[in-house]
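Partial complex: the chains shown occupy the same locations as in the complete assembly.
Each chain carries a letter (A, B, C and D) given by its place in the written order, and its residues are counted from 1.
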Amino acid sequence: MSDTHAQTVRFVRESMLPPAEPPTKERGAVKWVRENLVSSWLNAILTILSIYFIWYVVSHVAPWFLNGIWDASSLSECREIRDATLGPDAEAACFAVIADRWQQLLFGFYPQDQYWRPVLALVAFFVALAPVLFPGLPKRMLWFTAASPFVMFFLIWGGSIWGPIFIALGFVIGWLVWRFLAPVAGPILALIAAIIVPILYWYFVAGLAATEAGGLIPIGLERVESRDLGGFLLSIIIGLSGIILSMPLGILLALGRQSDLFLINKVSVGFIETIRGVPLIVWLFTAQLILGYFLPPGTTFDITLRVIIMVTLFSSAYIAEVVRGGLAALPKGQYEAADALGLDYWKSMRLIILPQALKISIPGIVNTFIGLFKDTTLVVFIGLLDPIGFSNAIRASTDWNGIYWELFVFIGVLFFIFCYSMGRYSLYLEKKLAREHR
Amino acid sequence: ATLDDVRERGTLNCGVTTGLVGFAAPNANGEWEGFDVGICRAVAAAVLGDPQAVNFVPTTGQTRFTALASGEIDLLARNTTWTFSRDVDLKFEFVGVNYYDGQGFMVPRALGVTSAKDLDGATVCIQTGTTTELNLADFFRVNNISYEPVPIETNAEAQQQYLAGACDVYTTDASGLAATRATFENPGDHVILPEIISKEPLGPLVRHGDNEWGDIARWTLNALIAAEEYGVTSANVEELAAGTNNPEINRLLGTEGELGAMFRLENDWAQNAIMAVGNYGELFEQNIGESTPIGLARGLNAQWTEGGLLYAPPFR
Amino acid sequence: MATTTSTDPHRSGFRLSQLIYDTRYRSITIQVIALILLVAAFWWLISNTVQNLALLGKDFDFGFLGARAGYDINQMLIEYDNSMSHGRAAIVGILNTLLVAFLGCITATVLGVIAGVLRLSKNWIVARLMAVYVEGFRNVPLLLWIVLIFAVMTEATPQPRDFRVLDDGTSGASMLLGDTIAITNRGVFIPAPVWGSGALALLIVFLASLVAIFGYRRWAAARQERTGQIAPTFTVSLALFFVPTILVFLVMAFVSDRQTLIAYGGAADQDFATFAETLGPDGRVSACVVPGTTEALLTRRLLRGGPAAFDLVPVSGPEDAIARAEAGECNLVSLPPGTDPATVPAGGFALTDSPRAGNPVEFDVPVLGGFNFEGGLQVRNSLIALWLALSLYTGAFIAEIVRGGILAISRGQSEASFALGLRPNRTMRLVILPQALRVIIPPLISQYLNLTKNSSLAIAVGYMDVRATLGGITINQTGRELEGMLLLGSFYLALSLLISGVLNVYNNRVKLRER
Amino acid sequence: MTDTSIEAREIDRSQMRVSDELAIEITDMNKWYGTFHVLRDINLSVYRGERIVICGPSGSGKSTLIRCINRLEEHQSGRIIVDGTELSSDLKNIDKIRSEVGMCFQHFNLFPHLTILENCTLAPIWVRKVPKREAEETAMHFLTKVKIPDQANKYPGQLSGGQQQRVAIARSLCMRPRIMLFDEPTSALDPEMIKEVLDTMIELAEEGMTMICVTHEMGFAQAVANRVIFMDQGQIIEQNEPREFFNNPQSDRTKLFLSQILGH
């Protein structure tokens, strides 16, 4: 065939070549520098600029930081120490303020001997989270997850143990009503009853019962007022309760937004868009200034609680959007399979759709939480003592008036550590989910 | 009524600032301290017999009135200027004046300015959400000179801006100026100008409509002032309560007459208040007086007998 | 098939249970219940509000918007002073919000795109640096950044006082670009343009060159379609953008006439220096000028150079100026070029060294005054700090979006393009960017939305945005929380609905067509 | 490829009970998607124990037809009576019918967050209200039947396609349906896996389950079907017993279709 040309085609390699080392300029540090730092003129310039920038920043910040004074009781003492050891023109941070006030920045006015309680509450939170994050764990742990909000509430606020118990009982009652009424009276009536009965119970029975029980068997922890919460503890409480409490509402809104029912759909959309369209700080001022107008005359509850309510409403709109994403990511076949097995709407949501959609949404929820956690700093504008609020209060004491950077650096670093690790975690989850999802 | 609420609760909810040197700030143990705080404690001592039975609610310039109006706090003891519209339009009741203040200016000595009228074209740092900005606008308008306002949310920031030279002048109440200057690294480099451009009678206030509660707050403040006038101090109050030959003191301390019962308090209400925080003069000296770093002189806040404006109506 | 309408075989009478068990009626039942609940909830809220208002003795009334505001705003894009109304102050605030949001969106985009691209750079150190930037800003609250940046800016830049030349001839700081720009910790002072007589012509030329650029591009595209020749568009556009306008500017500056300066109180045929001397040591030059004109600007420059103290008397026009001069209110009058000196009323004479009427656009350069720089345009520190902080913060998020967008375009796309012989820059323009933009723009716009909402943190640096004016001082002074917050909320809501409306339109337009 | 094995074990049709009782009766049924008329005047009676194969070109409405039978789609006119209950918008009827009609999808649609066992017990527990232990026993029974009892505690993602499809069948069976609907149960599978699934279905057929199956596996049709229905453009074009249908199609449309699938 190919005898039309003279070249001989046949070739068979007799001996295999061993792999060789690449030429020197392709190896080691030389290659790394060449490829990573100076691969072109533009890159070389950028490298030089970057190195200069880093040097500039470090040379200005490092002495201040390294000269930091940790042991003093007031700013003026700091200055004396600095003048004595380094000379009056030296740059030196006065970290003594942190040594002096770290408890307040972290825990606010929380009683010092009770610090174990918020810490334990945080641990409880992670334990509660475990079965959600690691499907391998026994399902029974979900009971603890359900109970954990009450446990955390009890740990942080203290008081009689009966309060949380009787409130939790309301949910159990609601569930029982639903359970027994649904087969008899149909889902809609049962649902309404399951909402109304607990409300009546809370309104008329729970408070009384809790007081009675507290009188009979006084078990409880020292009560801590909301206004004693502050610093990072407050940020975490607002952020976490915002996310946890907004889950049910967020899920309902997401379902509402997916719904075919015109009215429900439009109400959900309207709520979500309104909340998302207005800055959180405006909502916080709303909580502070005008929430009282909307409640029956005479109702007052403290500002921390009002903020939590507002933040819950706020984050529920964001959660709704995240969950909607999760719902939309589920293949239609899942809905159909559930229908075909004869599951009704709520059952298929609860057993089939939501468990999957929520799992997909976890990274989004974590990201929402990070955003919310950062945004809790805005409560400073309505007079709550979050870390930034506390930094102002600390500056208002005669000892530390005039101190500035050290507090902000401390707060910034703490926020960074917290948010960055959460962010990494959500990234990890996202990758893991992407791998699992086909 | 507020009194019943407070008794039932067992604590007094008292609004203070989120932090103002000398007037209210938490210390390292988380206890609030300061001149305004003293008023709260005095009222708590008078009503409940316990100066520690106070919940301090930090408020900002923006949030303080709503907090009071909504009932979140029973008493607002935060440097709040008594003005007509606040009293009448916003429906609050000022129970008296605990500090006669006035808005002043502080400038760096290096500028060589000696009068506020020389400030044409100056950049002025002000704290927002107070009457300060309105006074300032009026002052410059009246004198037909121009200025550039730099509104700042907190004292700490205003201080930082002023020290860095981002504004030529820092204006707030004269007490605040003094307190701020006291903590500067070189206080001598700054002068407070002689002009006081406004009257700033600062006083505690309560909701309109509950006269009994308003009376309690008013007379607690008056008791502190009167105590100074009569030489009753926290040190000798117990001794004097045993009975003196000054009927006025006796009435004040409840050893004579039934003043306390008239507004449903114990008869030793004033004694408790004075024991808790001292008389007005003690409170002043402890928190903002000349012996403290803040170093305010009594000035207008001296007793009327010493040329000041403090004048407690008679206890009878 | 005739489209027979659905005839239900069992049209047995309507049973009540159908409301719940029949899919056709069920949705109506649910919605009616929802409607009842909704109405009840609203009724509850409103009745509570009404009761509360009554209890507090307040009413619901927007009349306060017309009342005198009484406070000053340092930055205003429209005229405002403290005797104007709260409503006006709110509008000033709205404009300030829009300004910082607009500026922020632009710089955040630039920063974000640069950081996003650099983060993918092969340059290790640059990539790391950008990662630090992005993570640092994303993980620390914006409020902290705003406060920190504001403080750093005040500390790191000189105060106006430092610009003063000391006795030994040195000064702590100096202006940039030939003494035209001053960077201080009160803001950046830049020359402000003053529109002179030729400004309109200049504007027309500029607009014409914009049209020319557009026309050229169309022509180039059409020619490429016809002949395949690719004309250089970028350089030509750039040239068209600048050259004609600059040329016209120079020409007009060169041919511009001299303005007429008429002095009172000296002897005829004097120049300005001699005139100023004749006024004696205590003499003051009072110049009648029309504010905001180039003539006024030039007169002031001349006066500033002279030995005498001076002040400027604002007048409404040449006639007014002469009338005032005759009334003795001023002893120097600046008249536009072309005014016949002969019309000067008795006692006045034209100076021999009057300045040129000036360029079509003159620049009012800031100069150091008593406390601060005067003249020019002050970009305040609060604006810069907020702007910078919002841009850096949002830029970090945009960087991630851009990076994601670029990574979403598989490497195969650029390889395919290279294999077809397209150069890297064309590959970028024709293949990568059009695709990446589809991925990038939707989240980008929601970042714009976030930036706009975050601008309400202006409170931290004392920038007078709408939250600070309407939602801050106004509410605080009038006690109208309900009305004020309602207005504030509606403003933000309207803005965000507008932006997301735009987003939806875009999304629908660029949707990739698939099977 | 799989044809031979199926042919080899052709079922003894005489044993298959086909009663006179109607399982499904569809009369004059029409359905529109918007203005598009997908199903036109469908008339179909299926007797208890019958095994029906539906085939036809893509888009002819096969899936829609069987989805109408358990009301995953609503029909607009005509009647569908399943097991004596008429399908209307009454939710109770729908629930009743769905728990009696099992459905097996082309893409399995297993619940990925549940184990195989949980997939199978979910519906019995929540719909039939069977005690958990009993539900698990039933599930294991059917899993054994489809020959994957040892996979019970795995998650669907850990199984092969064929195994997943068999789980899907077991899942429907656990509801003890009287009627099974299959919608192209093998078309998402590799050839080897197709065999596994078809074997399972043949076993079911042997037990006398009423089955409607949309499929193009002609080997299967020939082996187990009582009737083959050919649909095109939303209409039933031809129906016949399988041997006749394949060897001697009447309509031109059917001939064309058969020539294509048999040829390729």
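Heads up, the rule we're going with is that a residue touches a chain if its C-beta (ideal position, glycine included) is under 8 Å from a C-beta of that chain, and two chains touch if they have at least 3 such contacts.
Since the model is a prediction, treat every value here as computed from it, not as a measurement.
Counted over the whole structure file, the protein chains come in the copy numbers A x1, B x1, C x1, D x2.
Methods note: only the chains that are shown with their structure count from here on.
Each chain's centre was taken as the mean of its CA atoms, and the one lying most distant from chain A is D. Centre-to-centre separation of chain B and chain D, using mean CA positions: 84 Å.
One simple way to say how far apart two chains are is to compare their mean CA positions; for chain A and chain B this gives 40 Å. A straight line joining the Cα centres of chain A and chain C is 35 Å long.
In chain D, 91 are the positions where the chain touches two or more neighbouring chains simultaneously.
Across the assembly, chain A contributes residues 285, 289, 292, 380-381, 404 that each touch 2 or more other chains. Chains touching one another form the pairs A-B, A-C, A-D, B-C, C-D.
Interface of chain B with chain A (complex): residues 17-22, 24-28, 30, 33, 55-60, 62-63, 66-67, 70-72, 153-156, 159-160, 179-180, 182-185, 292-294.
Within the complex formed with chain C, the chain A residues making contact are 32, 35-37, 39, 43, 46-47, 50-51, 53-54, 186-189, 192, 260-264, 267, 273-274, 276-282, 285-286, 289-290, 292-297, 370, 374-375, 377-378, 380-381, 388, 404-405, 408, 411-412, 415-416, 418-420, 423. Every residue of chain C that touches chain B in the complex is listed here, in rising order: 56-57, 70-74, 82, 147, 150-151, 154-155, 159-162, 185-186, 369-372, 374, 381-382, 459-460, 462, 464, 468, 472-473, 475-477, 479, 481.
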